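For chain A:
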Amino acid sequence: MADSPTAFERFVQGILPENPVYRQLLGLCPTLAVTNGMKPALTMACSVAFVLLCANIVISLIRNLLKPHLRIVVFTLTIATFVTIADRFLAAYLFQMSKTLGPYIPLIIVNCLIICRCEVCASKQSVFTAASDAIGQSIGFGLALSSIAAVREILGTGMFFGIRILPEAWPDWVIMVLPPGAFLTLGLLLGLVNWLGSIKSRRAS
Partner candidate 1 sequence: MPDSNKILDTSLKSGLPDVKDNPEIHVAPSPHIREIKVNTQKMMIDVLIALTPVVIVSVYLFRIYAVKQLFICTASCLTAEYIFVRMRNRPLTLKDCSAGVTGIILALSLPGSAPWFVGVIASFVAMGIGKIIFGGLGMNIFNPAMVGRAFVMIAFAGLMGAGSYENITGLVDAVSGATPLSALKFSNTPALISHLFWGNTNGSIGETSSAACLIGGLFLVFRKTASWQIPVSILLTVLVLAGITDLAGTGSGLFLMHQLFGGSLMFGAFFIATDPVTSPLTSKGKLIFGFGTGLLIIIIRLFSGYPEGVMFAVLMMNAVTPLINRWTNPQPMGEA
Partner candidate 2 sequence: MGLFKLKGFPGTGNFRHGIHPPYNKHLSDESKVEVMDTPETVTLPLLQHLGVPCKQIVKSGQMVRYGEMVGKGEAFVSASLHSPVAGKIKKNTVVTMPNGMHLPALSIQTQGEQISPQKLWDEIRSKHWPRDCISIYDPFTIVKVIHDSGIVGLGGAAFPTHVKVTPSDTRMIDTLMVNGCECEPYLTCDYRLMKEAPRAIVAGALLTARAVSAREIVICVEDNKPDAVKSLKQATEQTVIKIAVLKTKYPQGSEKQLIKSVIGLEIPLGGLPSDVGVAMSNVGTMATVARGIIKESPLTHRVISVSGRGIKYPKNLFVPIGISIAQVIDFCGGFTKDAARVIAGGPMMGFSFSDFNTPVTKGTSGINVLTHDEIKSDQETACIRCGRCVDACPMNLVPTRLALAARYNNPSIARQYHIHACFECGCCSYVCPAKINLVQLIRTGKKLAAAS
């Protein structure tokens, strides 16, 4: 691979090859907590995308002013600010969703995914690259969240986005929308992704 990936490569990498959840195991808490339905999962993914994008842009803008030993402080400050903004906007305009997500929106502050992207990409790259990296990673994160949420919501309630898609006779697997379901689904999907990955790499070699 080239020394520093181009903006487009950054974008593509975030989606699958360096998927934040399945590949880098970053930000597992929200991944588990909010995936009992597609709606909260997507809301979370959008909030993360918003924060990540804003933070990446801001950091990239001020990247030349950063002092090495204070960079993490600046990252955290920036992230916390945007998280607060996202949180308040949700509370103001999507009140029910904000109630459902509860503390998991503010917990984005400590989501390593964002700080990781600031560190790896935004603090070193131009605004455009940083932004496309943010978008790529967010899409990857969103894909991960929605794959888990889809499994859990469909099996757990027979619905998708709250719309019934399985026949009424479907016995809801309540466990899927409860805490154990989150762990089991993520564990099994992670195994599946690893397995597919290993098949692919075996085929390649």
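Everything that follows uses one rule, which is that contacts are C-beta pairs under 8 Å (C-beta built on N, C-alpha and C of every residue); 3 or more make two chains touch, one makes a residue touch a chain; residues count from 1.
Criterion applied: all candidates are chains of the complex that A comes from, given by their letters.
Given the structure is predicted, the values throughout are model-derived calculations rather than measurements.
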Selected partner (touches chain A in the complex), from 1 or 2: 1
Touching residues (chain side chain A, partner candidate 1) in the complex: 171-176, 178, 180, 184, 188, 191
